[in-house]
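Showing just some of the chains, left in place.
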Amino acid sequence: MKKVAVVMGSASDLPLAKDALKTLAAFGVPHVARVLSAHRTPDEAAAFAKGAEADEIGVIIAFAGKAAHLAGAMAANSVVPVIGVPVCGKDLGGLDALLSTVQMPKGVPVATVGIDGAANAALLAVRMLALSDEELNQKLKLYVQKLAEQSAEADEAMQKEMEQL
Amino acid sequence: MKKVAVVMGSASDLPLAKDALKTLAAFGVPHVARVLSAHRTPDEAAAFAKGAEADEIGVIIAFAGKAAHLAGAMAANSVVPVIGVPVCGKDLGGLDALLSTVQMPKGVPVATVGIDGAANAALLAVRMLALSDEELNQKLKLYVQKLAEQSAEADEAMQKEMEQL
């Protein structure tokens, strides 16, 4: 199976990114984690994206806040699908990162998930890889089923609680 | 190759969606177009998403404006990757559709592109399918190269124009 690369603009994004790394691990998807900055290490970031296919990387997930350019820089330098996770900041609630990630110009798309949506970024990568991996596809269906079951259990618990009132 | 389904909340989204359909056609990606509404025909929309894999659909692109729920409804009923295109409205500039599409809860991701980003949605679908289709991957690289060449030509033209001033 191809790998998923999780790249962060800064090491401070790691606590958030761990939700993505754990989810990938839970699905048995091979992955790498890198600190690469579109602004502080632009050459390394570009080189990484250019070499992604050769490195057996199938999907790149990029975490960045503020004027979040990292996902766009990945997508500009590789044709693998790039998923952008806008990171919430302390001032504008992540709106800056969201718009900087999603409003890409024609020709260079970034698949953007919600603000701080680390787990969803990983799940989106899994959906992409599962297109050509039946086993992974089955795992995804089990995951979705489990989500539904957890929700159903919470529903039952609530109904019981309501009855006792 | 798996097909890409382009679903619209309303037939009025077709002029915008055509940019996606043309791009898919240019890449030789088989596709279907459907009018399905999360709110007016919820059963049909859900049934379509549930049957997507059986219908050989690999990626779903959903266009919707305002309280844009269509992409989310597709993602809730299928494990194929779903791409959401927020459609610009006459009041809030598409901010409503963008937030309704991208801010999905944990467990059910939507790959969101920019407001009215029809061509980019198709290109993102192509990137996903190209993960397991080397020929499509080559086409994608040619496309990216052509984008760069067009940009370079525009650059040359501008430099000539500047010289003549």
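Order as written gives the chain letters A and B; numbering starts at 1 within each chain.
Operating definition for what follows: contacts are C-beta pairs under 8 Å (C-beta built on N, C-alpha and C of every residue); 3 or more make two chains touch, one makes a residue touch a chain.
Because the structure is a prediction, the values reported are computed rather than measured.
Chemist: Since all chains share one sequence and 2 are shown, how many copies form the whole assembly?
Modeler: The complete complex, not just the displayed part, contains 8 copies.
Here is the rule we go by: only the chains that are shown with their structure count from here on.
Chemist: Using mean CA coordinates as chain centres, what's the gap between chain A and chain B in Å?
Modeler: 18
Chemist: Across the complex, what residues on chain A touch chain B?
Modeler: Spelled out, the residues of chain A in touch with chain B are 2, 58-59, 79-81, 83, 98, 102-104, 106-115, 117, 119-121, 123-124, 127-132, 137, 140-141, 143-144, 147.
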